[in-house]
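These notes concern the structure reproduced below.
Excluded from the complex is one protein chain; the other protein chains are retained at their positions.
== chain A ==
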Amino acid sequence: MSDKHKVTIDGITVEVEAGTSILNAARQIGGDIVPPAMCYYSKLEGSGGKCRTCLVQVSKGSEKDPRPMPKLVASCRTTVMDGMEVKNITSPEVVEARKGVVEMLLLNHPLDCPVCDQAGECHLQDLGYEHGRAKTRYEFDRRTFEKVDLGDKIQLHMTRCILCYRCVFTADQITNTRLHGVLNRGDHSEISTYISKAIDNDFSGNVIDVCPVGALTDKTFRFKNRVWFTKPVQAHRDCDHEKCNGKVTLWYKGEEVIRVTARKDQYGEVEEFICNTCRFDKKQTSDWVIEAPTKISNKSVISSNHYDTMKPLPVVKTNPQLLEANKEQFERDTRL
């Protein structure tokens, strides 16, 4: 029993490797009992513990020391002990605290989802829907920032940032040089380059993928389309960058590749980081070998992209006038 630990989360018992965090143990169980995580990123060492959305209650410390932990703990940074009992959604205290955290996270968030490129794949949006209140109790001006271009491919809109530090860890661990970081403190703190430098290296585009909100967006995709109108497919190419294996998700609108991202798992975490060439420069179908459509959870708004509506509506097909007016669209769709 030295390397396997038994942990019970909301009444479901699972055996995990020693050293696993509560959050990862819950992910092995899956389903509703997985605490939400805004700042934790399994691929990034040292991430987590900051957003406090994954707070859980430890009602029994371990088999040896059954005392409960006095405070709610961040499940992403607390390792399991043998015989530990954890309460997540079964604890009213946790539900209440999480509601509070979501409210705090949304306090200075502009809630500009209607014009935000991240809408539809935004973790904060999901979190708000699942755990938040319908109305905010905050009656003051929200913190705002000017939009900043970090180089010609990435735009930073600090107003939306929730300071999860993921992009900082990414730059530290994936790229050779980190050119951005957190300036100032408290609610004035901001992600910034020192001073208004461009972020320029082969893997810098990954900060867009790890950003849970719309603070870091792809300038080649900004305002091109809503994600739920696009059609994701898995593809790969023979990338000559040594650290990139070219496995990506292509986001199609019609027959145009309008965005390339890394492949993401069900928790929104990328499977493998990709290089900037793949992300920003290869936007022709001919650059890629297409594998299969990306599986999208039926809970996601992206799955509502009804592929068939891209074809002309029945009324268009029968009305000659509309047929003429939509000729171009019709031809494209039938070709597809």
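The rule we apply is simple: a residue touches a chain if its C-beta (ideal position, glycine included) is under 8 Å from a C-beta of that chain, and two chains touch if they have at least 3 such contacts; residues count from 1.
Throughout what follows, contacts and distances are computed from a predicted model.
Peer 1: Assign the chain not included in the display its UniProt protein name, restricting the answer to "Sulphur transport domain-containing protein", "NADH-quinone oxidoreductase subunit F", "ABC transporter permease subunit" or "Electron transfer flavoprotein subunit alpha/FixB family protein".
Peer 2: From the choices "Sulphur transport domain-containing protein", "NADH-quinone oxidoreductase subunit F", "ABC transporter permease subunit" or "Electron transfer flavoprotein subunit alpha/FixB family protein", the unshown chain carries the UniProt name "NADH-quinone oxidoreductase subunit F".
Peer 1: Who touches the missing chain here, A:A25, A:C51 or A:I199?
Peer 2: Candidates A:A25, A:C51 or A:I199; residue touching the omitted chain: A:C51.
Peer 1: Out of A:T13, A:T144 or A:S189, point to the residue that touches the absent chain in the complete complex.
Peer 2: Residue touching the chain left out of view: A:S189.
Peer 1: Of A:N108, A:Q125 or A:T249, which sits in contact with the chain we cannot see?
Peer 2: Residue touching the absent chain, from the options given: A:N108.
Peer 1: So that we can see where the missing chain sits, which residues of chain A does it touch?
Peer 2: 48-52, 55, 71-72, 74, 77, 97, 100-101, 103-105, 107-108, 137-138, 140, 162-163, 165, 181-182, 184-189
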